[in-house]
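Attaching a single structure in structure tokens format; questions to follow.
A single protein chain has been omitted; all remaining protein chains appear in their positions.
Here is chain A:
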Amino acid sequence: MAYSLPKLPYDYSALEPHIDATTMQIHHSKHHQTYVTNVNNAVQKFPELNGLGMEDLNSAVGTSKIPAEIATAVRNSGGGHYNHSFFWKVMGAPGGNNGPSAELKSAIDSSFGSLDELKAKFNAAAAARFGSGWAWLTSQDGKLAISSTPNQDNPQQALAETKGVPLLGLDVWEHAYYLKARLLLSHEPPQVSQSCETSQPFCRDVSQLMIMSL
């Protein structure tokens, strides 16, 4: 059974003005679709992987369960499919709900001091990721942690430095914000740049969208 591109739980324009509809459309229908196509191409040669869910496939990345011949393709494209499917789910329309539940709120307070502290640390992790990658909030053994991964790696994969169940994931590949950043920056003096610095307004905006959805 092949993996397929999930429908977005909202319209391409639902996250305006934080993420523009064009970016959402290319991101979902082109970038994410390419990961789906490529992971299917990789696993179809190996019937033993047939029927493995996206989470199990990602948990197997970095172990001998994935044949060496497709290890890189599964890590990259399997990771890309998992990450993007998750990303669409953890964002929501601005004003869509009331923030973290009481239980999560108290876990956040005890791990980070406050929601604002979490946001600051999360955005810092996103900004410090050089090149392409993701910032994560994870839960492992009842503890919350913030981390980042390169490229399409994720905390589910056995090779991740910080493993855990993702609660938030923020895409800081340039494709996630570049069209929007260019629009934003046209109204600012040329001072910020470089993937991470350019992404900071995006990180602030988007982590807001995500945290409201927790």
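In this text, a contact is a pair of C-beta atoms (placed from the backbone, for glycine too) under 8 Å apart; a residue touches a chain by one contact, two chains touch by 3 or more; residues count from 1.
As a working rule, contacts and distances are computed from a predicted model.
Student: Since a chain is absent, check the UniProt entry for it and pick the matching name: "DNA-directed RNA polymerase III subunit RPC6", "Multifunctional methyltransferase subunit TRM112-like protein", "superoxide dismutase" or "Cysteine-rich DPF motif domain-containing protein 1".
Tutor: In UniProt, the chain that is not shown appears as "superoxide dismutase".
Student: One chain is left out of this view; which of A:Ser13, A:Ser59, A:Ser111 or A:Asn151 touches it in the full complex?
Tutor: Touches the omitted chain: A:Asn151.
Student: Looking at A:Pro9, A:Gly113 or A:Gly131, which makes contact with the chain not pictured?
Tutor: A:Gly131
Student: Please give every residue of chain A in contact with the chain that is not shown.
Tutor: 26, 30-31, 34, 72, 76, 130-133, 150-152, 173-175, 178-179, 182-183, 185-187, 189-190, 192-195, 197-198
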